[in-house]
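What you see is the complex with one protein chain gone and the rest in place.
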Amino acid sequence: MNKRIFDNFKLYLERNKINYLYIGIIILLIIVSVLANFSPYDPNEINITNKLLRPNSRHIFGTDDLGRDYFTRALYGGRVSLTVGFLSMIISITIGTLVGAISGYFGGMVDSIVMRIIDILMSIPSFFIILIINAHFKPGIISVILIIGLFGWMGVARVVRSETLSIKEREYVLSSKLLGASHFWVIFKHIIPNLMSTVIVSSTINVATSILMESSLSFLGLGVVEPYSSWGSMLRNAQEYIEEAPYLAIFPGLLILLTVLSFNIIGDILRESLAPNNTD
Amino acid sequence: MARYTVRRIIQAIPILIFISFISFFIIRLTPGDPVKVFITPQMTHEQIERTRANLGLDKPIYVQYFYWIKNILRGDLGYSFINYQPVSKEISERFLPTIGLMGISLLISIILSILLGIASAIHKDKFIDNLISKICYIGISIPSFWFAMILIYIFSMKLKLLPSIGMRTIGVYSILDLMKHGIMPSIVLSYPNTAILTRYIRARLIDEMKESYVKTAKSKGISQRQIFYSHILRNSLLPMITILGMNLPSLVSGAFITETIFGWPGMGKLGVSSIFNFDYPVIMAITMMSSIMLVLGNLISDICYSLVDPRISL
Partner (left out) sequence: MNIKKGLVLLFALVLVLSVGCSNKENVSEKTKDAVKKTEEEKSEKISEGGRIILSVGDDPKVLHPFYATDRSTMTINNGLFDPLFVKDGEDIRYYLAENVSISDDNLIYTIKLKDNLKWHDGENLTADDLVFTFQKIVDEKQNANSYQNFIIGGEPVKVEKVDNLTVKLVLNKVSVPFLSTISGLSPIPKHIFEGEENFEKSEKNQKPIGSGPFKIKEWKKGESVVLERFDDYHGGKPHLDEVVFRIISDPNSEKVAFENGEISTRYIDFETYEKYEKEGNFNVFGFDEGMLNYMAFKLNSEALKDKKVRQAIAYGIDKEELINGGYNSTKYAEPAYTVLASDTLYYTEDVEHYDYNAEKAKKLLKEAGVENIKLTLGYINGSKEQQNQALVIQQRLKEIGIEIELLPLERGAFYQKLLDPSSTDFDLVFNGYVMGQEPDSYKLIFTKEGPYNFAQYKNVELDKKWEEAAIEVNEEKRKTMYEEIQKEIMDDMIQYPICYPKALVSVDKKVGGVEEAKTVPIFMFEDLSKLYLTE
């Protein structure tokens, strides 16, 4: 089954070569963020005499208002943004998959209660609630990750549930149940592995939304705080210098856009390649 | 039909009560003491406690919640901690700007997405389809505040064509002025929704064109154009109503950011500043208003859907 996904995925990529670009962007961003330490500059080293330098051969993204190398800061910022994106995705996906699978598998009372709760949670203006919680908790990467993760699982749960509803009617599940396997066993051995394709698609899209969410929070000053910076918080600072130094706003914004765009497109390619009628 | 509507409305009530319960506890249990905002270092312990009692914060949370619900049912949203005015008044003054902005943005999204969706579907896989698809991808991926910054930079700072803040020029009361102020905020707010809707409409149209009735009609000699506009389009646009309902949350959260950036005097801006001020009654009221908007939005979209599509039995 995983082989099928992979083959189809490759087929889709081949069909439109430009799609390799998006995968390339993400891989590149991950690599350079991980290797950010190798930059010759310290992201926090202040050098007033060098402030607000336009992009040049020594500072390819220029320097910010405190003379810090903007490229290095963008790399470290990317580290934070990507970490937040991935870790909150893991939280959302874990909760969403479990809740969705359990709800769909048991059906009946359990299902309707869980679905009702999800309906309600989805009617809460979650962005506002996230703002509230973030404003009053000790700000920091951990709380941002937790909060975004804990509010992002409902959509996943819905998709997983409807997928589970069809999987649980399959023969091997039914026979496994007849043979007396425990619910726990069935869910973890049969249902969840078969959900993998759906989960992968959801994860990809979820990373994208988490990164966007983090950037909005940081932009409002409620996300990642000093000494860390993320692309969102860099934009917050750049706002003040938009006239003198528009490049301060352009680079982090473009990085967010490219990253989120790539995740969204890859998510869609995955979705299409996993769709049952992907032969046309 | 009427019975269905009534039933749905009745169903919405416990949902809203439950939402209020969850929100109330989330808001109150987060660390941070609103009384701190009022304390000056000279205040004695008694004075601090009196302030706390004045704000109604000296009782256990569940009691506070009970009072809150009781007051809500009497139509009393309480008083702002910050300026002591009735919350209902604070909210009602900001209601129109927000609803106006959202309404216009929704309208823009619907019109644009139908046009773009049709264009895409008709020219499937051609240049125009690819272009629209790229624009849509950017729409769902661009951070809205960054988009707003770019617009302000170009249209307010460089070209000096559009005002960057507020809803009107002081002393000017004209529709034109209002429109000039509203252009950038509504573009920022409508872009992501337009993108989502366009993609959806395109997909629906393409699916619909494969349906057997299209082939049948074609074989009967009805022109392609006629089929498209009389059947395909109608059938494809109906489900859009549900999608609209589902996308309301993004509109609401978008409003918080858009209003803050453009200084739009609506509920979103009030909401963000009330968070920084620990103004619980206002925070609660805005949470509830947004929830009601979401629940109502879904309700209306369901009802509309059933109205326009007789195939759905209630």
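Letters A and B name the chains as they come in the text, with residue numbers starting at 1 for each one.
The rule we apply is simple: a contact is a pair of C-beta atoms (placed from the backbone, for glycine too) under 8 Å apart; a residue touches a chain by one contact, two chains touch by 3 or more.
Nothing here was measured: the structure is a model prediction, and the numbers come from that model.
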item	value
Displayed partners of the chain not shown (whole complex)	A, B
Identified contact with the non-displayed chain, of B:11, B:71, B:216 or B:273	B:273
Full-complex contact with the absent chain, from B:61, B:157, B:179 or B:307	B:157
Option from B:82, B:99, B:206 or B:243 whose C-beta touches the chain left out	B:82
From B:14, B:103 or B:166, residue that would touch the chain that is not displayed	B:166
Residue among B:265, B:281 or B:297 touching the omitted chain	B:265
Touching residues (missing chain, whole complex) on chain B	40-42, 79, 82-85, 90, 93-94, 97, 152, 156-157, 160, 163-171, 260-266, 269-270, 273
Positions on chain A where the hidden chain makes contact	46, 48, 65-66, 139, 221, 225-227, 239-240, 242-243
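What we mean here is this: only the chains that are shown with their structure count from here on.
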item	value
Chain A-chain B separation of Cα centroids, rounded to whole Å	23
Chain B-facing residues of chain A, complex	119-129, 131-133, 135-138, 208, 212, 215-216, 219-220, 232, 235, 239, 242-243, 246, 249, 253, 256-257, 260-261, 264-265
Residues of chain B that touch chain A when the two form their complex	15, 18-19, 22-23, 26-27, 30-32, 137-138, 140-146, 149-150, 152-153, 157, 249, 252-253, 256-257, 260, 271-272, 275-276, 278, 283, 286-287, 290-291, 294-295, 298
